[in-house]
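Only a portion of the chains appears, each positioned as in the full assembly.
Labels A, B and C are assigned to the chains in the order they are written; within every chain, residues are numbered from 1.
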Amino acid sequence: MALTGVLRPGHVQMRVLDLEESVKFYGDVLGLVETGRDAQNRVYFKTWDERDHNSFIIRQADKAGLDFYAFKVDSKASLDKFEADLRAYGVSTERIPAGEMLETGERVRFEIPSGHLIELYAEKKDVGNGLPYVNPEAWTALAEKGIAPIRMDHILLYGPDIEKSQKIFEDVLGFYLVEHVVLEDDTTDLAIWLSCATKAHDLAFVRHPEPGKVHHVAFQLESWERVLRAADIMTMNKVTIDMGPTRHGITRGTTIYAFDPSGNRFETYCGGYSSYPDWQPIKWTVDEVGRGIFYHDRKLNDAFLSVVT
Amino acid sequence: MALTGVLRPGHVQMRVLDLEESVKFYGDVLGLVETGRDAQNRVYFKTWDERDHNSFIIRQADKAGLDFYAFKVDSKASLDKFEADLRAYGVSTERIPAGEMLETGERVRFEIPSGHLIELYAEKKDVGNGLPYVNPEAWTALAEKGIAPIRMDHILLYGPDIEKSQKIFEDVLGFYLVEHVVLEDDTTDLAIWLSCATKAHDLAFVRHPEPGKVHHVAFQLESWERVLRAADIMTMNKVTIDMGPTRHGITRGTTIYAFDPSGNRFETYCGGYSSYPDWQPIKWTVDEVGRGIFYHDRKLNDAFLSVVT
Amino acid sequence: MALTGVLRPGHVQMRVLDLEESVKFYGDVLGLVETGRDAQNRVYFKTWDERDHNSFIIRQADKAGLDFYAFKVDSKASLDKFEADLRAYGVSTERIPAGEMLETGERVRFEIPSGHLIELYAEKKDVGNGLPYVNPEAWTALAEKGIAPIRMDHILLYGPDIEKSQKIFEDVLGFYLVEHVVLEDDTTDLAIWLSCATKAHDLAFVRHPEPGKVHHVAFQLESWERVLRAADIMTMNKVTIDMGPTRHGITRGTTIYAFDPSGNRFETYCGGYSSYPDWQPIKWTVDEVGRGIFYHDRKLNDAFLSVVT
């Protein structure tokens, strides 16, 4: 009861074009902590404040983009139950054995109608955030190494059939709709923001003809002043900024969109309200979507609806 | 699944010595929105951004302090189940009919071993936050009327037998321990912080001989700059500040403690980390409790352990 | 000695296309305080925290733009001396009698080679900032009415012969160069930032073929969080934002450029370093001017070099 089942986004695996360049970028500029490399030559990262062994994994490939996005569930019993429920719902699942990813237990993987691979898992080793579990200080020096986000926060996926993906997350995994953008027919959603707990979004979708695309992975910052600092660090490191610093109308969060060296967009995000499953979703009409996405500019830039990896 | 059962703190009813003076204080200085008065002469408030009809209720009495603290649950089915589970656990419960509080459904009330009345309820009317559910702006003018917190956030209760109260919240209601302060015996908790979802605390207890006391009700602010603004407004309105602006080591939140005109302590609180039920609780030893409570002063002031209502 | 002669920017008079629409904009949205109207139908404003009667004056005209920009000097003796020095330097001056502007003493007006009218004056009535001169509070309710800047801060002028204007400000009026952008010839300045005291700029120029144009009048905010709030208020009031929130590389200040209802650009500006006359000026080469102006985007938008009034 209370918070059970799906707890939060747990890890995301991304493809990059040049591994060492990306390791340098994610380690030194974004300021993630490298926690390991595996036999497949994947590099594992976590934010300084995350306690689980990894949340962001990269591997080298010819094409940038998303491999899979995963949620941590509260127990192996929940993992088994979700697998059974998914199958009963008509979703094929695959078991990936414990240890296939470093310090990570067995995973249940499934593809959703938008063309993305989603995973669930119950176990990942607690390696701590660098502060002791007894009498800790408020933060460590790692909190100021690079942009240094607090956590891997959410993902925005682009693909078709987003309403079918939404139903799986709602009906089987207990997610709920927080905000959505409705097309001119006042029926079809252009975009949806879903939460599994109290974040304004743990996962979002934009309707898009090509399946399996990713718009951005978001990392949470602590304050609007940290958003400014992130933008400064991007400039100092010649990181291409797509948009920001600004605010989203949707979720109210403050934000910068920028690109990693492979062209994967990432977001450094702060704030946004806390949402609850008993709340009425907020609706945006498509004529106001510009303000919904970029609250200050009140219009989408060209890249927003077109550049995905 | 995901976030079910107990969702969040929903309402708290406090006793004040002079109703109209308190209405003025909570309305004009703290900046809550008055949403109604009932036949019992209770005055109902919500924060500007809360959507449910009320979260903070005051009534006039000879003695300040807490009447009851309530959590919203996700459904009437959960309410029924919790009532049955509490009774099975040996906790007496009482049903309070819908409408006894304005715009609020049936409540299940029970007394916990620390001597406090706790309530559960499933229904409270959505009156909105003053922004439309279609194409809203980011905030309204009410966000700058008085201190203007975002939500009623948590409570700190003082009383005996806190480990017995803790067990009810954990075993029956699905809460989990986030942080705790342990006495010299390394076994007995002096204080505990409990969460029902992802806030670092929805409820906290300090061991105290006298039952049923309240240390403070906390209201959430959006930023450290809003904490400064809150302190400024307190000074402009001659509100007695107990401590702050400062940071807590426990939860890492930033804070001011101050007193309402009746001597009830309240907190204007910002930040703190998000916690999850799979996280190992953080332990504080009693020799470091000063730093745990007031991170900068590193010592408790006299009032902290003695002044309660 | 110390701070004498020219003290600070004192007032600026702008032309607007619709007086009442502009009064509403500058009063309600920007949050200036209206302090009077005169027989010429000019409307006078000050920021909430300025003590002198007025700093921003508008009049209705067929064409938006600048009438004149003025500096307060420390005494009538300085005013007389500056007039004599200007004439000795070959600059024609005109005396405008006390009272021609509300609550303002005699002014010395002159035209500079870039085609702008500049004024000096020694007297403007102290009407206070709404706080008493004995035991004041830290701020008043006016600090939260609209965007509510602290002061009229500086102006950016566009015109030819900026090096000749610069020499007048340096040689006669005691200004000094803080930063400049140099064209490919490494000799000719594209833009210059000048200070009369410790602000990184009290006045700036961009080389431009058409004389007498204004790029923006800037108003100072107290913090980066107030810059966000300003951008939010602009969106809520459908004010067109040209650029921002962002940072300038030049001066390091944070900023938003936006347009008033007549198309006059204004800036809400925060921070920037304090400069001193013994400091070596900072030079920007024209290939880096994008980063100098918009530190995060690192390129000029089309409007920056073309849209002036």
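As a convention for this text, a contact is a pair of C-beta atoms (placed from the backbone, for glycine too) under 8 Å apart; a residue touches a chain by one contact, two chains touch by 3 or more.
Please read all numbers here as calculations on a predicted model, not as lab measurements.
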Homomeric assembly size (copies in this file), of which only 3 appear in place: 4
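Definition applied: only the chains that are shown with their structure count from here on.
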Innermost chain, taking as reference the mean of every protein Cα atom displayed: A
Distance between the centres, which are taken as Cα means, of chain C and chain A, whole angstrom: 44
Multi-chain contact residues (two or more partners), chain A: 224, 247, 291, 295
Footprint of chain C on chain A - complex, ascending: 224-225, 228, 231-232, 234-235, 241, 244-247, 254, 256, 291, 295-298
Partner chain B, residues of chain A touching it in the complex: 1-8, 49, 51, 72, 74, 78, 126, 133-139, 150-151, 173-176, 196-199, 222-224, 247, 249, 252, 271, 273-274, 276-285, 288, 291-292, 295
Touch list for chain B against partner chain C, complex: 137-139, 144, 223, 225, 232, 235-236
